[in-house]
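The chains shown are only part of the set, and none of them has been moved.
By written order: A and B. Residues from 1 in each chain.
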Amino acid sequence: GFPGTPGIMGMKGEKGEGAFIHRSAFSVGLTGRVPHPNVPILFSKVFYNEQQHYDVSTGKFRCSVPGMYYFAYHLTVYLSDAKISLYKQDRAVLFTYDQFQPNNVDQASGSVLLHLNAGEEVWLQVYGEGANNGVYADNINDSTFMGFLLYPDLDVH
Amino acid sequence: GFPGTPGIMGMKGEKGEGAFIHRSAFSVGLTGRVPHPNVPILFSKVFYNEQQHYDVSTGKFRCSVPGMYYFAYHLTVYLSDAKISLYKQDRAVLFTYDQFQPNNVDQASGSVLLHLNAGEEVWLQVYGEGANNGVYADNINDSTFMGFLLYPDLDVH
């Protein structure tokens, strides 16, 4: 007899991965002068923290989605010099220093791209012996910290 | 008879949703000293405004794609103190203050992540009575403002 009819067409491939399945972002601000050196700075004014990956009780961002992140901060320098580091897992990765002079409030900022594995934490902290804790904020002066996932690791899709 | 030949391969899957279907971004600069307090600052030097969501005639960014946006500004502080707020719909959300001293031009910056609904507007404005309008620019000194869509709302896909 004749051969059978050809098989039916294979299934359509899966849809490609979307950009926006993996989201992680926070944007927070300080509500007063940095009170304690040598511990993570607590930013408790929340602009955005939908995924709750920033912990307002510890001041730390904790990575849930492995990938490459952007972090930035903008600090009001008032009353004393400010020396701030961005920490990743107890290591100071980035250092920002700005000296204060009377009647000359300043602004200091920093940003960086870092790859994070799941569970790794990032925060800001006064660097050194605590003399340089001139980071200030009140209800009409901000000092802020933010981060967002830019490129999730390809192998976690 | 013999079985038929196998069916042809299925079609390739659809492209993932991108990231890149929903786009909204602007990057603009000032061309002179801020002339008027208490109104949106007009940034008329355009670095990027492909989707035209920033209106060079009003100084306002208007949200077309609901989602989470990044905004940033970098200001040259010269001739007087500068106090600038980022406004979202007539509410001052973020405050940046930098004092000026003679022979000490300074730089001040801020950034924030904000969720916007369609139609909501964001702009920069001198905060308060107008004494703090020391934001300056000329053809070799920039003061800039930018924003971009980072995560569009999932329900609009």
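The rule is short, and it goes like this: a contact is a pair of C-beta atoms (placed from the backbone, for glycine too) under 8 Å apart; a residue touches a chain by one contact, two chains touch by 3 or more.
Given the structure is predicted, the values throughout are model-derived calculations rather than measurements.
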Considering just this structure file, the complete complex holds how many copies of the sequence, given 2 are shown? 3
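Operating definition for what follows: only the chains that are shown with their structure count from here on.
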Rounded to a multiple of 5, how large is the rotation, in degrees, that superposes the C-alpha trace of chain A on chain B? 115
Can you list the residues on chain A that touch chain B in the complex? 1-20, 23, 25-27, 29, 47-48, 50, 72, 74, 76, 101, 103-107, 109, 140-142, 144, 146, 148
Chain B residues within the chain A interface of the complex: 1-20, 68, 70, 72, 92-101, 104, 106-115, 127, 150-152, 154, 157
